[in-house]
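One structure is given here, and the rest of the page talks about it.
A protein chain is absent from this complex, but the other protein chains hold their places.
Chain lettering (A and B) follows the sequence in which the chains are written, and residue indices restart at 1 in each chain.
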Amino acid sequence: MASQTLTTPAMPAGQVGRSIPRLEAAAKVTGRAEYVHNMSLPGMLHGKIFRSVIPHGKIKHLDLDAARAVEGVFLVAAIDDIRKVIAHPYYGPAFHDQPILADGKVRYAGEPVAVVLADEAHIAEEAAGLISAEYEELPGVYDEVEAHGAQVFVHDELKPAATFPDLAHLLGRRDTNVALDFQLRRGDADAAFAAAEHVFEHHFRTQPTMHTPLEPFVSIADASGGSLTLHTASQNPSFVRIEIARLLGWPENRVRVKVPYLGGGFGGKLYIKLEALVTALSLIARRPVKISLTMQEQFFMVMRHAATIRIKSGVDKSGRITARSCEVWWNGGAYADIGPRVTQKAGFTAAGPYDIDNVELNSYAVYTNRTPAGALRGFGAPQTCWAYETHTDMIAAKLGIDQLAFRRMNLLHDGRPQATGTILRDAAIDKVLDRVAERMNWGTPLERGTGRIRRGRGIAIGFKGITAPTTSVAMINLYADGSCGLYIGTVDMGQGSDTCMAQIAAEVLNLDAESIKVIHPDTDVTPYDMGTLGSRSTFHMGTAVRLAALDANQKIAALAEELGVPPNSNLPFSELLRRKYRMQAGNIIGIGSFIPGYDKPDQETGQSANVTPFWGVGGSGAEVEIDIETGEFKVTKLVNVADVGAAINPKLLAAQLSGAAIMQLGFTTSENMLYRDGQLTNGSFADYKIPCLLDMPAVFINEFVESRQHDGPFGAKGAGESTTIAVSPAIGNAIADAIGVRLMDLPLTAEAIHGAILAAGIGGDDEH
Amino acid sequence: MSTERTVRFSLNGRAVKAHVASHESLVQVLRDRFDLFGSRESCGQGLCGCCTVIVDGKPVSGCLYLASFLDGTSVQTIEGLAPADDRLDPVQEAFIEAGAFQCGFCTPGFILMTKHLLAENRAPSDDDIRHYLTGNLCRCSAYPEIVAAVKLAATKQRGG
Partner (left out) sequence: MRPFDLVEPATLEEAFHLLEGDDPAVRPIGGGTALMLMMKEQVFRPVRLVSLRHLAPQFGAISIDADHRMIRFGATTSFSELEHSAVVARHLPVVVRTMRTLANVRVRNVATLGGNLAHADPHLDLPPVWIALGAQIVIENPAGPRIVPAEDIFEGYYETNLRHDDIIREIRVPLNASQRASYVKITTRSAHDWPALGIAVRLEMKDGLAHHPRIVLSAATNKPTRLVRTEALAHGQPITPASLRELGEAAVSEADIASDSRGSADYKKHLLRVHLGRALHALALEE
């Protein structure tokens, strides 16, 4: 295993570019770090959810009496009880389509129908087991392509939230499961296909997977005296406050949202999860309410979109791709969550990081009767990359061109327009690809084997746009003794944001990063941040922090001037404060806010002059060994390279890149939420296998290249998702290289490989 | 009937007693009676190792261990590992130096398992480490760093 930096960071000597341990390291190794999981409040009740066992149906009767009769039960609530405190109990970031508890109808197996509150969790659990429901079952739709044209509708009508103006046209639309149809048109794809020398078309599928943070979803609400405090394992406390205030009809200042450390998030703990439910219950019960899900229940909360992708390319005589058309169906599950945004943002880049003049894209968010789908480390990019990088490899093979050479020939370079028309800038696609090839020793032939064990290698590269436009605000408070607090809404869920943000502030303020205290999200205290998601924090919040520190420096300078101190005196600000207030008193407060530029894509063509604040770029290379008698295989080498702009903390960054790649290795080879008739059949760690130490490739290399994002803090850009993008196709391409047959669907399993070997009649399968 | 009982045991070197119900697990009792949160239930099936506790010198899954069985045992949790508030155990130091965690939720389990691995095997190979710790899961996937941390801790404990 190796983990190295390609280039020495070209940073000013100082805080940025230092590989300091994370600030909370000691708290985490002693088990004392604070998580909502640990918290309890005086008088707190524990809630247990009763869930639907059918995927689609009307609730005919709900029997709560037996549960109510259990000694120690405080309250049993269904939607009518929720309505007493929240008149319109529907929430969601894109559509207000999700009821706090099932409202007359259930839309997926596992949907919350009722809740029991008790002093002790085991009593609530016991009582929830006594609830029964009668349903009138309705036919369900589970497959995203079928659901697109089905006559079974998950929702009667679409209810877009006002927050997304580009969804306004969907308001009130009926008799459809399509929550968003994004389209992009560039050039003239039809004409280009007609003129092409070769046309290739392939279909791909990706499976549903789950984040499985090891700290399962957990929220506590404490409503008292006309205000509400939420302690919640959330990636976006500001959104939670706004959405809960909307549901309650309260001003934001009556809702306080506090978030300590998260035991993992990965995009799962976004928007509203348990927060609306515990809020309603606390208002009804007039006591604090905590709901902690089990690992098993997490699978009913949110998942990564399964997708079906049709992709078609036209290629000219020289091997240049002249046209590409993609159609993507996203399995959104029963509630939209942030699916429409995934549909749109992943749509921008679904044609891949190639310079193609004629592009046609359609991307559909489709409701089905499954667990709602949302964001998961890549916002759809790993799914589309699976398709376009397998497709690209297949074209190269068909044309007899080396896989690397074919990609280089078609690669998108800085200064050229991407499919949305946005000119590519500060995206080191070429450098990342070069580095992957180098670490794979692509120029040296691979011994592929001729016997039972065959070897192969593959590469892949992908990119993604970043959610825009979004805002971050940061505040720096310099205390009179010379110490410093940094107030930010960014949630540290393991990515190391506390540490990186402290380094950025320290760099500007000329302090030691370790001496800065980062104040965790508390919407009464920390300013607004859109959310810790989509690789946005280093760029957005990092910039806000830098601006806040600069603002503080200006205020220090102004204070010095006011006190008649010469500009080059070097007096510390604590001394200035002492002189001004004649004792250890006062503060210097710096504020920074940042929203990057954005040009909304045209509704018809998806064209935009500025579609993303920056580009995330990731490339991977894989070597595999396959036992062709059984299909059993090992990833023996995995190389992952990301463009990070510049590294604020190289060691933390390397660990994040490595972790993302291993997570995607799980999504590639083992993780798969299996459904039978709309029922999840493997929702626990016994049957849903995430990677463990023995799954690690023997050779595992993670690197980054630095493109210096021109407007990023000290040249940095976000990188939390970049190494998820290209892992799957790199492995799939390696398998094809080893055995000459293609798998088109994820996950890549031994059985699927064996099936492909049998279908292709490749020798060596026993001696039959 | 004995649905409840008082158990007396040693917790991080201190003699304690607790009144426990028969259905309560070790991890629940540590949390609810002793405010010790470092071993924590995650998968609930003994597969992830987040609830690791050392009982009579051996790591166990606190979520699958009946608290009633604690009577007469000696229990160590992550909170009792560091010799002093300002001094860490060499395994804890190694995990920090190697950067062997991200969110930190699984970390106490990995550290306690490592402590026990090194008690059994002073110089484990990569393969020994992978096998011994493969029943602990890290969703942030700090696995390469964890292997490095265990080796670093082994060196530190040998006085290297």
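Convention: a residue touches a chain if its C-beta (ideal position, glycine included) is under 8 Å from a C-beta of that chain, and two chains touch if they have at least 3 such contacts.
What you see is a predicted model; the values in this text were computed from it and never measured.
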Point to revise | Of B:52, B:92 or B:141, the one touching the omitted chain in the full complex | key: B:52
Point to revise | Per the touch definition above, residue among A:69, A:195, A:558 or A:694 touching the missing chain | key: A:694
Study note, to complete from the structure: Touching the hidden chain, out of B:68, B:92 or B:107, is B:68
Practice item. Write down which of A:423, A:558 or A:686 is the residue touching the left-out chain. Key: A:686
Check your understanding: Mind pulling the chain B residues that touch the left-out chain?
Key -> 1-5, 21-23, 25, 44-47, 49, 52, 58-61, 63-66, 68-69, 113, 116, 131-132, 134-136
Check your understanding: Touching the missing chain, which residues of chain A?
Key -> 122, 125-126, 129, 629-630, 666, 670, 674, 681-682, 686-687, 689-695, 749-751, 754-755, 766-767
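Operating definition for what follows: only the chains that are shown with their structure count from here on.
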Check your understanding: Quick one: chain A and chain B, Cα centre-to-centre, how many Å?
Key -> 30
Point to revise | Sites on chain B touched by chain A in the complex | key: 23, 31, 36-40, 42-45, 47-48, 50, 77-79, 81-82, 88, 92, 95-97, 99, 101-108, 111, 129-131, 133-148
**Study point:** Residue ranges of chain A touching chain B (in the complex, touch as defined)
**Key:** 1, 3, 21-22, 24-33, 35, 37-38, 122, 211-216, 261-264, 266, 294-296, 493-496, 651-652, 655-656, 658-663, 684-686, 690-694, 696, 700
